[in-house]
Structures are given as C-alpha cells and as structure tokens.
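With one protein chain held back, the other chains of the complex are shown just where they sit.
Per-chain numbering from 1; labels A, B and C assigned in written order.
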Amino acid sequence: MKAAVFVEPGRIELESKPVPDVGPLDALIRITMTTICGTDVHILKGEYPVAKGLTIGHEPVGIIEKLGSAVQGFSEGQRVIAGAITPSGHSMACLCGCLSQDGPDTKHGFKAMGGWRFGNTIDGAQAEYLLVPDAMVNLAPIPDHLSDEQVLMCPDIMSTGFSGAESGKVRIGDTVAVFAQGPIGLCATVGAKLMGATRIIAVESVPARQEIARQLGADDIVDFSKVNPAEEIMRLTDGRGVDVAIEALGRQQTFEGALRSLRPGGTLSSLGVYSTDLTIPLDAFAAGLGNQSIVTTLCPGGKERMARLMDVIAFKRADLTPLVTHRFRLDDIVAAYDLFSHQRDGVLKVAITP
Amino acid sequence: MKAAVFVEPGRIELESKPVPDVGPLDALIRITMTTICGTDVHILKGEYPVAKGLTIGHEPVGIIEKLGSAVQGFSEGQRVIAGAITPSGHSMACLCGCLSQDGPDTKHGFKAMGGWRFGNTIDGAQAEYLLVPDAMVNLAPIPDHLSDEQVLMCPDIMSTGFSGAESGKVRIGDTVAVFAQGPIGLCATVGAKLMGATRIIAVESVPARQEIARQLGADDIVDFSKVNPAEEIMRLTDGRGVDVAIEALGRQQTFEGALRSLRPGGTLSSLGVYSTDLTIPLDAFAAGLGNQSIVTTLCPGGKERMARLMDVIAFKRADLTPLVTHRFRLDDIVAAYDLFSHQRDGVLKVAITP
Amino acid sequence: MKAAVFVEPGRIELESKPVPDVGPLDALIRITMTTICGTDVHILKGEYPVAKGLTIGHEPVGIIEKLGSAVQGFSEGQRVIAGAITPSGHSMACLCGCLSQDGPDTKHGFKAMGGWRFGNTIDGAQAEYLLVPDAMVNLAPIPDHLSDEQVLMCPDIMSTGFSGAESGKVRIGDTVAVFAQGPIGLCATVGAKLMGATRIIAVESVPARQEIARQLGADDIVDFSKVNPAEEIMRLTDGRGVDVAIEALGRQQTFEGALRSLRPGGTLSSLGVYSTDLTIPLDAFAAGLGNQSIVTTLCPGGKERMARLMDVIAFKRADLTPLVTHRFRLDDIVAAYDLFSHQRDGVLKVAITP
Partner (left out) sequence: MKAAVFVEPGRIELESKPVPDVGPLDALIRITMTTICGTDVHILKGEYPVAKGLTIGHEPVGIIEKLGSAVQGFSEGQRVIAGAITPSGHSMACLCGCLSQDGPDTKHGFKAMGGWRFGNTIDGAQAEYLLVPDAMVNLAPIPDHLSDEQVLMCPDIMSTGFSGAESGKVRIGDTVAVFAQGPIGLCATVGAKLMGATRIIAVESVPARQEIARQLGADDIVDFSKVNPAEEIMRLTDGRGVDVAIEALGRQQTFEGALRSLRPGGTLSSLGVYSTDLTIPLDAFAAGLGNQSIVTTLCPGGKERMARLMDVIAFKRADLTPLVTHRFRLDDIVAAYDLFSHQRDGVLKVAITP
C-alpha cells in the first residue's frame, strides 16, 4: 500500500509498505479520506521527533476492511472514523477518565500524551490502510447521511477545539476570547458558542480567517496586528476581562495575551502545542492570588467522543465543511504538505483521498 | 486605641489611633487575639505596597463591641472571628461564587484580590479594635468551648492551606505533594489528609517543620536540601508522579518542582505569593499537551467558610494549635515582627494579645 | 398606588395601597412591565397559601425611583430588572452558592425557598411600584437597546427554564428530553440547545406549543396524547434513553415519564412545582442501582444571573419575545388572570403594563 512516511527532517514522502497484519484487538480500515494537521508540519520540519519510516497522520475516515479475532460489535464494510487519540480503555489513566494520557505499557498506567499513537508511535492515517488498535474502544460508525468530508474534522480539529471550551467550563452568559483562528481556534469558537458563551471575541489578523470566525460564531474580532489584543479585550469588556480565554496557537505571545485578558477568577484554556518555555508575568498572574486557572487539554479521543461530535454535525448544530479549503489525492500529498505548511492560498484544511 | 501601623519600608510601629466610627453595615470588634502573616512581612519589607499609616493584620479574633444600625442576626458581646478576606456579598464576583476577587466598587464587579481589605486597603487587625465591613457577611460566632488560640488559624492560614487541597480537587486515594511546610503548607497537608489523600509527600528541609508535618499527616518527607524533590517524588511514586501538587511558598523553584512532580493529567494547586515572573519549562509542561492544570486560590473568606473551619476544630478533625509557637502582647508587636520575620527560634505562628 | 392583591382563594383584585417606604438597603422601582406566572395561578386558586392582602407577582421590569441610603453603585432613573428570587447575599445559604434557599432570618442561614420573597412573603411586582430588598444584590441594569418586553422573561421563566439544562449538566452531544412545552419548558428547550445538546426531544400535545418548540430548538416532538412518551423516546433513541430529561410541569405523569426516559447514569432535572407526593417506580429506578440522579432547582436569582440572561438576549443567542402572546394594562389584570389561568386563546405569557 502507499503511505506518507517521515524520511528525515524536511521530507515526508509517499512510499510503498505492506498492508499491516491484524491482531486480535485491532481493526484494519481502508482510508477513504484523511487530512494534514499542524502537528504533522512540526514533524515534517523535525521539530517533533518521530521514527524514520513512520507513516504520518492521525485523522482517519475509512471503511472497516478486517476485524481482529476478539473484536465484537462492528462489521466489515462499516464506514467509521477513529479519533486522533486512541486510548486503550484499560490503563489506570483511562479508568480515571484521563484517556489522552494513556500508559498501558507503563508500570503505573499513565504516560504523557500516551493516547496519541497514530503517526506518533505507530503508523498513521496518511496511507491506503490503517491499523486501529483497541478497535472496540476507538471505532465510531459514521451515520449514513454524513459524507466523509462532513466528519473529517471530528478525529482531531473539532475534538481539540471543542475541548478548549469544555475544559474552560464555559457557561451560559460567559464572555470568551479565542486567541488565533486557525482550524483549532475556529473550532474553539464553535465550541464556545455551543456551550452558551454569549460574547465571543476572536483574535486573528488574517481577513479570511476573521470572516469565517464571524460565520462560525465570533461576535467581535480583534486584529492583533493593529492593536494589543489584551488591551483591546479589556476595552471591549469595560475593564472586566473575559471569563474564559482559549489559546489556540502555541506561542508565548498568545499564552500571555490570553492570561492578560482574563477577569479575576477566569480560566485560560490552552490548546496550543508550545515549542519554548513559557513565562507567566507576575502582574498578569496577580502574584498568584487572582483565582485564575490555566488548564491544558490534549484532543479527547475514543468512540464515545467521536459519536458525540458526529451528532453535532448530524443534528446541524455546526457545519465545519467550510474548513476544508483544498482537496488532494494521496498521490499528491507532498504537494499538499507544501501548500499546507506554507499556508498558501488561504488554506485551512486539506482533504486527502487515497 | 493602639494599632500596629506601616510607617515606611522596614518599620511597622505601634501608634495611637482613634477607635473607628461604625457605619450601618459595619461591626466594631474588640480584638482579643491576632497574629502576624508572611504577607505582613512582605509589607514590612516594602515588597507589597500599602498606604503609610495603615493598620496591618488580617487575622482577627475578638468580641463584638458595636453593631451597625442595619446589621441583624448578631449581638454585642458575641465572640467572633472574621476571615482575612471580607467579601461584600453583593458584587458580581460574590454572586458567581468568586468571593475573594470582589469588586463592588468597580463597574463590572470584579477586582483582583479585591476581597482582601484588612491591612491592605482598610485598617487591619493588629490593634485594639477593628472595624469589620459588611458584618452580616463576615462575622462568624465562635463556639463557646473553643479558645481564641484554637480558632486563630481560621481567618487565613487554615482557610488558605485547605483551599490548596480543595482547589486541587483532592480525591480519596490521591497521592499529593506539598511543597514547603510553613504554616500554609502545613495546613495544606492537613487539608489534603481531610479530603482523603492516601499518600502525602511533604517537601521541607527544616527538621522541626518536618516533624510537625508528620504529626499533621505527611507520610513521606522529601528534604530539598539533600535531593532534587521532583526526582525524589518520581522515585517514590515509581515514575508516576502525584495527582495533586500544592505549592505553598511562592518561588520559581517550588512552582517548577510542583509542576515536575505531577502525573500526566495532574493539578498544580498554587497558594504562594510570588514576587517574580514564573517560568513554565516546556518539558515539564509536556508542550501543553499533558492535561495538566495550574490553579490558584486566594484565601476563601466569609462567615460560612469560617463556620466550616471552626467545625473542623470543634469536631476534632484537626488541631492546629501546635502552629502557635510564640505569644506576645500587642505592646510587644515590634519584637514579634522581629522574631517572625527572621524565623528565629523555630517560630511558626505568633499569638498577639492586646 | 394600584396593586393586584390576593383577597381570598379565587380572587386577586386591583386595590389601592400606599407607596412603600424605602429602607437603607432597599430600592423602590416604578414598574414599567410585569407578567403573570403559573405560580400566581396556584396562589389565585388557593393552592399555594399567601397572606391576604399581599401584592402578587415576581417578575419586575422597571425604573429606579428611589434608592435606600446605603445603596451604592446604582442611580435613580436607571432601567432595571430584578429576579423572581431576591437573595440577601449574606446568609449561610448565599455564601455557599445556594442563593434560592436563603434564610438570613433563620438561626443557621437556610430556608426552603427562602429566596422567593416577591409575591410570596413580601409585596410583589403586579403593582405600580415595587420595593426591592437588598438592592445591591438584586438590581440588574437593562442594556439600553433592549426593550422591556425583550427582558420580561429573565426574572423567572428564562432563569428557571435554563436552570433545568444547567442543573442537568447538559454537555455537547447530549440527547435531552423536555417534558411539557409551556413557558418554562420552552425555555428549558432553549437552555438545552444553548449548552450544546445535539438532539432535543420535546414532549407536548398542543400544536401551537409544538410549533414554537421547534422554532426554539426542539428536534423531535413527542405528543403524549398519542403515544406513551417514554416508550416513544426509547424508540427514537434505539433503546438507549436520554442523557438528561427535564421535567417542566409538576405532575407525577411527567416526572415518571422523565425518569423512564433516562439512559442508565442519566439525570432527571426537575423544574415543576408539584402538588402531590411523587412515586418513583422501582423498575424505572433500577432498584436504586442505575446511577441516575434527580435534581431540583428553584429559579436562580441575583443581579449576576440577570446580567447573564440579558446578555443571552443582547448577543442574540435567543429571542424569547415569541412567548409574550398577549398584552394588558395593569387596570385589566383581572381579565389577564382569567385568560392566563384558563390558557385560552393560545396564551403563553401576558405582558402587563401599569
């Protein structure tokens, strides 16, 4: 089969690999659509290390080709997705509800980011076939009337973005700021709206992203290239600040801006993948006495999560297809990486079809 | 009346002041016992600015001398305490349960640390008399059978320390680390034990404090002067880390140690008053993907809180009198500050009696 | 001034009363709009006892006429609402966040339904003037661009209805059933949608109410006059049941239907005012082993709540003006009661204007 593999920093290439064997708890799915994530670009650039030869990608849509001997409750030929995070269901972490930090192979059952396996510690989804571990935990059937493209954001972008609002515990009547309106930030905006935020302030400088942010629920747009965003948010809120600030980029600047935008007692919900140490300025932190919280979340996975997200789409609570701006064949994935990693041509997300 | 006032950095002195007038919502209490807090030492050193001439202190035990005309439900002569934090009860912050960040005089109802008024924005408790604002919110009658010294830790130390465990959401079976075993840290240890932590690891180098930590509930002591505390905690927990790490000092070193001690998905509950920017190391933060939380809490106040804490003592769930190591008359408060600020003679807390 | 007072069971009449005196913590507001609640009909019928001569009504919209001497932060002439529930802000109940069960005049600070004062224990809003107690806790300024009619549902109907979803802890992706689509049930439907319910099943038999339920967010309508609603909900959900069932009528039939509609581990969120003992059928309760919860909520009050609800309207998250189906002058309130209590002419809510 064809698979996009990490060759060396700067090179992800399409190679030929054998179709994997199916263990008793696995499922083999034939990929019908997948996409490229910002994290994959970190891998491409060598900023996040993975093994050479690993197949990249963690956002699968496909059809069950073969089920492991111990897998029950599914049938071959079913259309399914699996989350970017594939918890085992049986680690200490899973059993206390912390599915993303799954460490079944550790002595104590926790591993930082352990639930992220596709395209990280095992072969990923940018290929013709994908082996899904712990299939009973991770396969989520797609409702018939939803297209592949309609559910393509569920495995990662939508799950991660929504979790920014969920971990921030957005309540009806909250004012929420979302720092950066890339795919994750846009989904955080949608998530905040779905949870009842009454005023959503989106921080973004790219006009096309500002526009889609408004479509998806932002009430105010703050252009950080023109104003200091925290100051502008304080102005917009009469000096009060926001109840929840969601960071969706992974930079000191957005982290700090989010912190400075909070009301006393507010929550900074961080989604970004950082690549440097962070600084918490003393004044923005009220010397530690402001009843502020900083919470972080790695994309929630598992079939129950996926089913909920597909319901959001099936019942028309949100439509995320506008995020898919470009379409490529798997054969052209190198070109897709090139476009996506340079954010050319207004790209938000690309659909890759084997 | 006599009152310990801030004169200038380095000088807190006993001066004579008029007994304050009592407004309709106030109560005047005659102080029968009070104490000195680490925060007062910050004020003394000029590290935390307050107005010259302000009476210092925020931990009152006393007797109601006079009630404001609109105050109901109390009677003169009652023995009472009031919390270090005296919320108004009617700000937006109070009404959403965030009593410590009370801003009744702001446009929007929130103010960072706004609930801390005694010895900060209004005259404090190290005096013969204290005016308690919003008396109906803040006066808490002392059960007859409890002595002044038994309840002296309630207004601040106990409320703050316990909140470290509460904000960390300690659950039955949790492993908890507490960084520093000063008065606040010791109370955090007690709080963690009261909430069901099964293993409490106390980080402390002073032998006397190690000893009292054991008495109050610590199962393991880590001496940071001999080992790297985060590494030792990882060793003690077989590489797992703790569910909750409580920071009770206010330094980068303890903040970082607490962060590095967490299991994936764990919570750093911060109580310390910091005096510098903080750094979050990228690796300790799992690049933002570890489902970690950092929560901060300013001492919970209000009469309901005080009543709960006094119940802890009345029903013998904890005895914090060992924290009172020295006793002074108000007339000798300058000597008390000298002893306390230099942490001489094994001092933990001093009792001051007018 | 004119006021609608309870004379005896079956009779609420417009009488003349003196304009009340204003105590130090009170505010006098000139009512510009109010409405009649189902609870008022219970009072009218003698099913809920109040003192003879009491002014009825707990849903005030008005203008501040006079402020008590100790009230700060408001000004005469401001347009305001106050919640149906007017907490004191200083009882034990308030200080632990249970504002509706406020008992400042009890020994211990709790009183069942104690926060409901207007038209229950003190004179209410169906009058030319209303005295608002604890004004700093309860007055909420109306944004300039919102009309009286736009905010008329905030004091009770919207706050109560939304609380059905909030107390049920509706999450993104939940399936929610709402039993009865009167004004409260319709607002529960809106609340469930605002919190991210992806499928809302409304139980209602009146076609006009079914229609407005669809407009406000219901995905499915179950007509209990034609099918057994719990069975139909089980059919619609493939035997799973709903995550949250909201009871919004106050009858055994709806309570039991809601319970029978739950999935294992689901929550029955009860809003109705019951007038008989309730039965929990053993089978519907899984003998007590189904991890089900039954939660009840009395309308949340206080200015912070009111501000949040007005934000929902100001930021166009919901428009509840369709609920106001009829308009009367205060002089004609007896006719309004007649129409409303007999639910004639498709009435949902009436607007009463002095």
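The rule is simple: a contact is a pair of C-beta atoms (placed from the backbone, for glycine too) under 8 Å apart; a residue touches a chain by one contact, two chains touch by 3 or more.
Predicted, not measured: the structure shown is a model, and the values here were computed from it.
Colleague: Touching the absent chain in the whole complex: find that residue among C:Arg79, C:Arg209 or C:Arg263.
Modeller: Of all options in C:Arg79, C:Arg209 or C:Arg263, contact with the hidden chain holds for C:Arg263.
Colleague: Looking at the whole complex, which of B:His108, B:Arg199 or B:Arg214 touches the chain that is not displayed?
Modeller: Candidates B:His108, B:Arg199 or B:Arg214; residue touching the omitted chain: B:Arg199.
Colleague: Please identify, in ascending order, the residues of chain C that touch the omitted chain?
Modeller: Touch set of chain C with respect to the missing chain: 93, 96, 98, 100-101, 103, 106-114, 116, 237-241, 250, 263-265, 270-282, 285-298.
Colleague: List the residues of chain B that touch the chain left out of this view.
Modeller: Answer for chain B: residues 162, 166, 171-175, 191, 194-196, 198-199, 219, 307-309, 311-312, 314-315, 317 touch the chain left out.
Colleague: Which positions on chain A touch the chain that was left off?
Modeller: 24-25, 69-70, 72-73, 88-90, 92, 94-97, 99, 104-105, 109, 134, 136-137, 302-305, 307
Throughout what follows, only the chains that are shown with their structure count from here on.
Colleague: How far is the middle of chain A from the middle of chain B, if each middle is the mean of its Cα atoms, in Å?
Modeller: Distance between chain centres, rounded to whole Å: 40 Å.
Colleague: Would you pick out the residues of chain B that each touch at least 2 other chains?
Modeller: Answer for chain B, listing residues that touch two or more other chains: 96, 109.
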